Every structure is written in structure tokens, then in C-alpha cells.
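Accompanying notes for the structure given below.
Left out: one protein chain. Kept in place: all the others.
Let's turn to chain A:
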Amino acid sequence: MAHAAQVGLQDATSPIMEELITFHDHALMIIFLICFLVLYALFLTLTTKLTSTNISDAQEMETIWTILPAIILVLIALPSLRILYMTDEINDPSFTIKSIGHQWYWTYEYTDYGGLIFNSYMLPPLFLEPGDLRLLDVDNRVVLPVEAPVRMMITSQDVLHSWAVPTLGLKTDAIPGRLNQTTFTATRPGVYYGQCSEICGANHSFMPIVLELIPLKIFEMGPVFAL
């Protein structure tokens, strides 16, 4: 989860998120250099003693400041498109879970190996145990195996919602009447948090998502396979 006043991205828990962080670093360095150049140009403009206001011909300068931004955009676009297509790869998921958004909770269905269906409500502050996270912890977490490709089918029963888990690099809209699909492979066990990311009413901020990622051996002993 994010710590207080965190601005940057959370640590990656999936290969896609690692790629996104790499791309983010790359874009940020380019942005930093452009900002540096612009600040320098501003400084020169403010400190120059030149006062001529004649419009002059500057074909070479105009060519440079047209071609250079185009090159910069290509340098940003190529890695971006690479990751975009990578996120659309379907790599034979071993497990499918349905996630249905409601006002204001999530329903999860594990129907591959049985009929496990449950709701996931945010824990109200009065019901928090010491160590629980306010506005993030839920009564029933989504338990999933580590290092197994998982497919999430996301939809909504009423209004628009969005199922997001930042550390996995996931954000998929839950649209009524439509099934959206996202796949991911978690690389390390732990408990990971997300929040609804599409305005959906009064309690939009109070319908979090909690994933509990556990080793496959322990997952196979769990309630999904015991049904």
C-alpha cells in the first residue's frame, strides 16, 4: 500500500508494473531535461539586454525546434506502445475470477473449481482491529496464488466502477452490461490494496479492493478447492 504523502509509484508486484515503472523513469528523465532547457531559456529571456523587436527570419532554428520535439516524441512513444501491447497479451491464465461492482462493495466469484461467491465490504472504523488499515481493509479478501497467471473478468451491476490495484499495474473499468478482462501474474506474496477508481456515488471512496497473494501450495489447500 502507499505510505502517507506518497507521490511516486508503489513497488511492483507484477512484470507489467516493473515495465511501467521503467517507462515512467525514462519519461521523467526526458521531462526533467526539457524543463531544465525551458528554465534556462526563461532565465536568458529575463536577463537579456537585447531590445530589438524586429521580426527576423530564422529558418534553421525553426527546423530544429520542429524536428527535435518530433524525435523526443518518438523516443517516448516507442517504449509506450511496447508496454501497451504487452498488457494485452493473454498468456494462458490458469485461473479466472469474476469481479462485480456494486454500490458500494465488490462481489467476487471463483467459479472455475466450484461455486465460491462472496461480497467484499470495507471494514467500518468501529470494526477495525489494532493494525488494520482505515478505509482500506475489507471483511473478505480476494485470495490468489503467486506466480500463476490469473484472469479477472470485471463488470458492474449498477453504475460505473473501476477495479484498480496500483502495485500490480491494474485498473479496469467495471461497466454495466459489459465484461472487461485483465490478466496478471503476481511475483511476490503479500497483501495488496486498491480502491475504486471511477466515481460511483456517495461511498465511492469506501469500497476498497484487497488481494491476498499466497503460495500455490497453500492456495490449493484453501476453500476454493475444498468445495
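The rule is short, and it goes like this: a residue touches a chain if its C-beta (ideal position, glycine included) is under 8 Å from a C-beta of that chain, and two chains touch if they have at least 3 such contacts; residues count from 1.
Just so we're on the same page, contacts and distances are computed from a predicted model.
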| item | value |
| --- | --- |
| Hidden chain of the complex, named as in its UniProt record, picked from "BING4 C-terminal domain-containing protein", "Very-long-chain (3R)-3-hydroxyacyl-CoA dehydratase", "NADH dehydrogenase [ubiquinone] 1 alpha subcomplex subunit 1" or "Cytochrome c oxidase assembly protein COX20, mitochondrial" | "Cytochrome c oxidase assembly protein COX20, mitochondrial" |
| Contact footprint on chain A, counting only the chain that is left out | 8, 22, 25-26, 28-29, 31-33, 35-37, 40 |
